[in-house]
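In this view, the complex is presented without one of its protein chains, the others remaining in place.
Chain nomenclature is as follows: A and B, assigned in order of appearance, with residue numbering initiated at 1 for each chain independently.
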Amino acid sequence: MLWYKGWLETRFRVLFVLVIVLPAIGFVLRHIDPPVPVAAVEELLNALTFFLLLIPLMLAGAGIKTQCILFGTTKGLHGSMYITLSLPVSRLRLLATRAGLGMLETVGVFAVASCVAWFMYPAPRAYLTVSGLFAHWVTVSICMSAFYFLTVFLATFLGDQEEIAVSGILIVILHLLSKTVSVPSSVNVFRAMGESSPLFTHTFPWASMGVSLGAAAILFLAAMRVVQTREY
Amino acid sequence: MIFRLNPSSGVPIYLQLMEQIKHSIETGALRAGDQLPTIRKLSEDLVMNPNTVVRAYHELQHEGIIELKHGSGAFISESVAGQARVTRKAQAIVQSALERLMSLGLTKDEARRLFENELALLRAETNSEGGKNG
Partner (left out) sequence: MADPVIETRGLLKSFKGLNALNGLNLSVPAGSIFGFLGRNGAGKTTTIKLLMGILKPDGGNARVFGLTATDASASVEIRRRLGFVSEEKDLYPYMTVEQIIRFTRSFFPKWRDDLDRRYLKLFDLPPKRKISDLSKGMRSTLMLLLGISHGAELLILDEPADGLDPVAVEDMLRELVAIAAAEGTTIFFSSHHMEEVEQIADHVCIIDGGAAIVTGSLDDLKARYQRLRIVLGEELQATIHWVDGAEHVRQEGRSVEILASRNVDAILNQARSLPGASVECFPVTLKEIFMEHARRN
């Protein structure tokens, strides 16, 4: 029932993120009115990508460190953490459940928002195939995982909403670095979600996906270590 | 069975319970062969620690006042009939002692204080010795 509890805690957050992301995707799709040059589409998607990273950012932190409910409760450690910690459940399982749930929510929100927008704006259908979009969804979801677990890791020791701010700043920095420092495009995770996406290349950017998953795994292990040694 | 215990009195609760059971026997509220409540029922009714009830019952058994029949419960001993005789004798002693104290000019309160004090001193000494040897 940990998943159920997690859902009860995050369902409004999920709705909130959906409400923010849906118009953004809709906006992009509305502007893909053929015949628009591929370069323009790529640019739009790049911009969207950045915006989409909001999803893991907002959904990753909930309940990792405290029982915080977004825009709600007390500062600092909420008392109900003590009952959770008094249950015969290992801290690892608590972390894994919340992280897993948040990841599912992230991927789910993106999927739902994309589907809804797709139905609302039929114009791009001339351009973008369903299979292409599906591949894009898979790619973006996997690439998002690195940023998701970065936020999870930060949430294990930062305050209630601090991890969102810090993570956001880090992502912006990473994005700038990816543009300025010469990173081989095959491993550029940001590009994989935008111009290197299967939508255009018709192949999966395996290297970038691998890098993302690798980073996600390392960050998750780090989060595990923090949670195990934490004192409440 | 109505017992009144005072947890804050400073007198151990098991002793208070023993006192009240003995008093019930003396007044005739409990007679030889009567059954006492189970440990569980008594502790719930009086909201007291079941281990305390156990201790009181065991001490009473040790003194021969009750019998603990395995499986059926706690019963007032048949021998309390004999106890009644001792009680009557003791009553006579206390009555004559009081008469003599009154004739000395003591008030009832003064007499009571004297008795309570001597008893308290006695109890303190017994406990102290028990602590040394035990």
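Note that a residue touches a chain if its C-beta (ideal position, glycine included) is under 8 Å from a C-beta of that chain, and two chains touch if they have at least 3 such contacts.
The structure presented is a predicted model; accordingly, all values stated were derived computationally and were not measured.
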Using the whole complex, pick out the displayed chains that touch the missing one.
-> A, B
With respect to the chain omitted from the figure, which of A:85, A:176 or A:218 is a touching residue?
-> A:85
List the residues of chain B that touch the chain left out of this view.
-> 7-14, 39-40, 43-44, 47-52, 55, 117, 120-121, 123-125, 127-132
Can you list where chain A touches the absent chain?
-> 1, 4-5, 8-9, 67, 69, 73, 78-80, 82-83, 85-91, 228, 231-232
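Definition applied: only the chains that are shown with their structure count from here on.
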Rounded Å distance between chain A and chain B, as computed from the means of their C-alpha atoms = 74
